[in-house]
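Note that one protein chain of the assembly has been removed; the remaining protein chains are unaltered in position.
By letter and in written order, the chains are A and B; residue numbering begins at 1 in each of them.
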Amino acid sequence: MSQQYRTSNGGQINRARSISFTFDGKSYTGFEGDTLASALLANGVHLMGRSFKYHRPRGIQTAGSEEPNAIVELRTGPRKEPNTRATTIELFDGLVAKSQNRWPSLAFDAMAINNLFSPLLSAGFYYKTFMWPASFWTNVYEHVIRRAAGLGTAPTEADPDFYEQCHEHCDVMIVGAGPAGLSAALAAASTDARVILLDEHPLLGGSLNSENFSIDGKPGNEWAAEAVAKLEAMDNVHLMTRTTLFGYYDHNVVAAIEKVSDHLPVPAKGHPRQRMWTFYPGRVILATGATERPLVFGNNDKPGVMLASAARTYANLYGVKPGRRAVIATNNNDAYRSALDLHRAGVNVVAVVDSRQHPGTQLVAELEKLSIRLIAGATVGAAEGRQHVKAAQIVTTQGDTLDPERIECDLIAASGGWNPNVHLHSQSGAKPVYDDSITSFIPGDSRQAEVSIGAAKGSFSLQNCLDQGTAAGAEAAKLAGFKAANIKAASAKDEGAYAIEALWISPTPYNKSFKQFVDQQNDVKSSDVALASQEGYDSAELLKRYTTQGMATDQGKTSNVNTLAILACQRGEPVPEVGITTFRPPYVAVAMGVFAGHTVGYDFMPVRRTAIHDWNEKQGAVFIEAGLWLRARYYPQRPGDTMNDCYIRETNATRSNVALVDVTSLGKIDIQGPDAAEFLNRLYINNWLKLPIGKARYGIMLREDGMVFDDGTTSRLAENHYYMTTTTANAGPVLAHMEQYHQSEWPELDVVFCSVTEQWTGIAVAGPNSRKLLEKVIDIDLSNEAFPFMAAGECRMNNIPGRLFRISFSGELAYEINVPADYGEQAWLELLEAGKEMGVSVYGTEALGTMRIEKGHVAGSELDGRTTAKDLGLEGLANRGKHFIGKHNSERPALLDEGRLQVVGLKSLVVDRNLRIGSQLVDPKVKLATVNQSQGHITATTYSPQLECGIALGLLRDGASRHGEQLDAVFPLDDETLKVEVCHPVFIDPEGELVRA
Amino acid sequence: MHYSGFHLLKQALTGNRGWTRAWRNPEPKKQYDVIIIGGGGHGLATAYYLARLHGITNVAVLEKGYIGGGNTGRNTTIVRSNYMLNPNSQFYEHSMKLWEGLSQDLNYNVMFSQRGVLNLIHSDAQRDGFARRGNTMRLNGVDAVMHNLEGVKKLMPHLDFSKNTRFPVQGGLAQPRGGTARHDAVAWGYARGADRLGVDIIQKCEVTGIKRDGDRIVGVETSRGFIGAGQVGVAVAGNSSRVFDMVGMKLPIESHVLQAFVTEGIKPLVDTVCTFGAGHFYISQSDKGGLVFGGDIDGWNTYAQRGNLPTFNHVVAGGVTMMPCLARLRVLRQWGGVMDMSMDGTPIIGKTSIDNLYMNGGWCYGGFKATPASGWVFAHTIAHDKPHALNAEFTLERFREGNMIDEKGVGASPKAH
Partner (left out) sequence: MLRIECPWCGIRNEDEFSYGGDASVQRPTDDASQDDWYDYVYTRNNPAGRHSEYWHHANGCRAWIKVERDTVSHEIFSVTPASPNLPSGNRED
């Protein structure tokens, strides 16, 4: 029989559209508008999961996102979502859900044996045992505990859906579209203010949809629908459903998640699964309502025990009878609604049990009219039943007899009162305060541009919600600079006072010890709170951490206040004394994909490609990442070519003939102005005031702490025009560094500069035949006399304007030509064409590295942020007679120490064995002890075709004075040791004759 | 009361009524030999080792809130000693060795889990850097293993191993002895251990001033009155500048917030600690099942224990890029801790320019794993009025001298460490 618990009419479901779904492999049907929870209840299914620790059977506690118990694995495969609240899952065709944390089945769970051992598994038990033997923790105990813990299982494949991130500004944002929120929106929107109203439900209206209210003489849900229609028609209003505000951040920025497609089997084509919204509202109105708290009685976790408001929500909103025989337990007037609504839905309400001695006379009369039994001064002491409630044991709250009256029932709808949802208010930096009149926390003083209204403020009467909403909406618009509207609040039928009298723990029948759950999902009982307090974990935060209360997926929404109150009872202090734990974002758990958005996978970071990239790709070049750039590393020529084959061939071709390399990724900064030279003089350690026009100079920059920051050549192109190059890695940081000093320290310098890295393509032409090649295409005299080493100047290459520099990283006769990036590929091709007859070739970064090591040029691996100019053998460039950045701190005593790591060359003494980067240099005579005996390390290595052996650069303690020494280069990660000889870092052409040829 | 399986059983059978307080709740005395300001892991460990190893038991730990409420209870619980520079490598390895016997030493299960720490490698340059680091570790007697892609797949089977990712994984450097511990338990275990040796742990006692008589400290003003002290050790990382401001000392430290996050609990998915090498992201799974992760600091001075969205988004983007199946798992909580970011990324533990005032701070975000060794060397420094060899280089003076210990090589830029 299908949907045997469905009422014959009522509810905001579409009975014309039936939806089929499965739970634990069994097929059911529900209606459009159902949640998974309401559809299962309609089918009489209450048992939905097992608890975290004791594996107790659990059912549905709530009808919203605060649900602690009814959490399931939704969907399958890569779309699987563990721990999804059945109470928030909108039913869709073909939905598949599974219970979790049970074995072998939900009805029979072997781990339920934990229930018997619960005295052993008291709060913090694991801190007191599992310590012997020591090695057993990681290998045995933890292994077992990890398997037992956790809830659902995660998908292991990539998520096939995508996520979006959006931003929106508004004047007034209203969070929650219940009676207060709708009233606020109507008032604010009646001005010209831009208004956003959002709500987590698919249907706007909040409690107006789940309660039998009457506003302006209409049923509450009709009034809500009319208000929504009115707002929808306004241009200045953005209504958002299925959208939950989860975070309140600094500067009044708030963030929300919109569940765009979760109510569908799969997202529509081109649509995201979910969206993250970042809002920049002028004012925020928090109309987030309140959450009911459970009563803490024995076995209050049994399926069939439910919040009083949830029980009537299922009846009113979904047309579902959550049981057949109901007992209502309460300490306030609000839960009487459940008695009336359930009765109206056809549930047999066998008793209302009210812990107060004197319930209001009006309520008593209403129950009498319906012949519902009222037991005042009593409450449920314990629930009976195995996998479902069979009876309630009723105890008096003030009498001395604990012999209970037993009332058979299959539903206990309980209300311990209401907690205003102060989470977002608290996240905004404000401190909620305790209000004795409602025995809960209410918003304190605002710290940002927010105000709480209605139930979120602790005002539980409908008329108050409507009044406060209207006033707050008008006020917010006014504060945001709009003319206040004169709009009247709607009027509601008076439903009487709330009149709560605190009841934090029920007396237990027969003085027996029952499990009274406080935090149901984490299986924290009132006895755990007592034990924690007894052991000294007696402040709100310590208690939370020791017992794990509030740390489960429901974030303690239904358990926080009860826990604090029970702790306060333990300590014999009023509730405010024990404090309140801080609420942290997100308000509801949010999928990681939402935060990641589009910048994942290949789009995690942008890719920078040079103008020659396409050509390189066509050549089959192998690329290497250099920061975000892709650079050609080497060019295989035939199948089976290894990287070694390639770089040796490319190096030989360069050193014996001529070859091109793409050096576009180097940073380039154009600097102009009368004070440009002075600016450079302060940035670099070397002299710049006398650099002639048409000359380039190699420069070293320090950080203010005296360490080498960057190196590169800068050329003087005209009287007041310089062109700087930086390393690829530091292109951005160097520019920011220059901007900072220019703007904050030396604004008097008349100089302007900007990055032109993207605007110019750089091509190095290296090798003994480089001049010969360039002479064919360059329009200026390249003779040694006219264009000597370190010359720089403008030129034309065929018809392409360019800048030519006679600089060399390879140690060969070499030039670097820069052309506008649009001509980059053309220039490259024309150079190849011009050099064809002389056999020009190309080389990649690997050969580039080989040649720079042979030449002893330092690069990134030596400029590691811990080396000084002296360490790098470059102190000679410094002019300490002038001021430059880093000068003073580079003179600190330890930085002048002889024992520092200094750059050296290293030669492998083992034939055919290349050295390895990261090897440590140790004295072969010293035994390796537990304290590191390393004297340095290898920073860059290659096979040198010139020297025909493995060579390297390294940093060695006092290295400059140790040339000729033999050391061990050890690589303990692979148990390798190679003999090396320390030498001068310049392996070839120490006099620099080649570059000047 | 001694903790054991037997006691647990005995208590279970008698309604758990016999458990006593884990530490006393004493009124502060008028005078102590040593006052430790700061009841986090470091301060409590210092008190414990002062009492246990140096026989100094007339000690008070003053905590403004509740113990372990600062960074001890806010970190991502990772324990490792995979440092490159010798002073760090040796110090953190000493810590690792203390971790390995800590639960037994304290008779409190801190759940130290040696599940390994894996740093992913995405480029040749990164491999070179890790080779240097791994080799230094091995020479310092620290375990280190360089994994190729196959090795990484065994440890972390659900990473994105496709080519369709911006920086494909090439391998990883692992420290098998690394892992995680239960952060709160470390504070509680040390507190209980110290208390049992006679140390007074005084919560809700905020130090509001440090009283000097000439060159010496004579005691501290607190929210619970003046308390005299022979020696004062400060272990308040995150707030070091504020406390030293009371004696007019400026420190080479900025305070920054580091965020941390946890997902809903799930069955075992991540069996080791793993760090992404192409972005700022690290992840492990708690014994309760939540995936605990973090990334970079927000990057600007703050004393607020809360983070903001840009860093959050960036950290998670790194995580989902590294491990695409994370996309559908939900973040449950976002929080922040205030870090003492020192000017070289390395802590400061030792004497100060005032004779009987000692400093323990500048932990950046490496403080949790250092807790045992930090307390151990700080206790030694206070007891002997001289640093131990292991913290001899972690001086305040090193910046003035030029002896920075700069693991990242980024210089005096706290936000970059």
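The rule is simple: a contact is a pair of C-beta atoms (placed from the backbone, for glycine too) under 8 Å apart; a residue touches a chain by one contact, two chains touch by 3 or more.
Computed from a predicted structure; not experimentally measured.
Within the whole complex, the absent chain has one touching residue among B:45, B:159, B:187 or B:251, and that is B:251. When the full complex is taken into account, the listed residue touching the unshown chain is B:301, out of B:107, B:301 or B:403. If you put the missing chain back, the residues of chain A touching it would be 249-251, 253, 278, 280, 429, 447, 704-705, 736, 739-740, 743-745, 747-748, 883, 887-889, 891-892. In the full complex, chain B touches the hidden chain at residues 239, 241-242, 245, 250-255, 299-304, 308-310, 343, 399-400, 412-415.
Basically, only the chains that are shown with their structure count from here on.
Note: centroid distance chain A to chain B, computed from Cα atoms, is 22 Å. Residues 3-5, 7-9, 11-13, 15-16, 19-25, 65-69, 73, 86, 89-90, 100-101, 103-104, 107-115, 122-125, 128-136, 138-141, 144-146, 157-158, 160, 164-167, 179, 182, 184-185, 188-189, 203, 263-269, 278-279, 285, 287-289, 306, 308-309, 312-313, 316-321, 324-335, 400-404, 406, 408-412 of chain B are the ones that touch chain A when the two sit in their complex.
For chain A in complex with chain B, the touching residues are 52, 78-83, 117, 119-120, 122, 125-132, 134, 137-138, 142, 145-147, 149-159, 161, 163, 165, 247, 249-250, 253, 255, 276, 278, 429, 513, 527, 531, 534-537, 539, 541-542, 545-546, 548, 551-553, 555, 584-586, 589-593, 595-597, 599-605, 607, 624-625, 703-707, 860-861, 864-866, 889, 892-895, 916-920, 922, 928, 930-934, 937, 970-974.
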